[in-house]
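Just dropping this structure here.
All protein chains but one are shown in place.
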């Protein structure tokens, strides 16, 4: 036994982080940009594309993704973000570092799916029993 | 703390649902149709292909999949159903709604794998400590 609260134990947290990613990525894949931004902390930083300035704050993420998604506007593409192989480590400040593989599956009618392989470098925090992304940096293979 | 039994807690249930899907899909991928049907409730409904009448009851699922699998009879294909990004929600009646991404990997000798991306809309219930699928609807990207 230990005196660390259960919610700070990586083992207990692990399935909750998986649930968090499932719900978070579904919002992104359904292009609910505001809902997706709401899964980040108010002061989050999100660097999703190398060479592009990271988005900061929820409003900044909404603005950035709205701009970024314009390229998909006339593209009948369904994206699916698969997150797996989550390496979850407790940080000193009570947050978590999650390093996870992400495979983006892009499906278009009558076409073979296209895949993009990347790694997500996340910091997650718990606020009122809910996980939020405090920072995310995506690197591409 | 809460008075909800541990088995009804989504966090506790999450790894059990993953274990359930792993065992269930392996039965399907090994073409153990009767074994697979046994992972559904006796009165289950299973809609796996748009435009095709859903299968109902375990016997109905066996009959339907036996018929459906005829198309694979002379196809040296190994299917692998990858289920991930499980969004698990507790229902009022004590069951669970699981919405999960499913990537079907079709492997044939000397050929590149072929992928089908879909979403599983499941209702799961626990009977005598074992999860069963009460209903499944598959939508395709």
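For this structure, a couple of remarks:
Labels for the chains are A and B, by order of writing; each one numbers its residues from 1.
To be clear about the criterion, contacts are C-beta pairs under 8 Å (C-beta built on N, C-alpha and C of every residue); 3 or more make two chains touch, one makes a residue touch a chain.
All values reported here derive from a predicted model rather than from experimental measurement.
When the omitted chain is restored, the residue from B:25, B:44 or B:124 that touches it is B:25. Checked against the full complex, the one of B:44, B:65, B:83 or B:98 touching the unshown chain is B:83. Seen from chain A, the chain kept out of the figure touches residues 10-11, 14-15, 84-88, 99-101, 103, 114-115, 117, 141.
Residue positions on chain B in contact with the hidden chain: 12, 15-16, 18-19, 21-23, 25-26, 78, 80-84, 105, 107, 112-113, in rising order.
Basically, only the chains that are shown with their structure count from here on.
Remark: rotation between chain A and chain B after Cα superposition is 120° (nearest 5).
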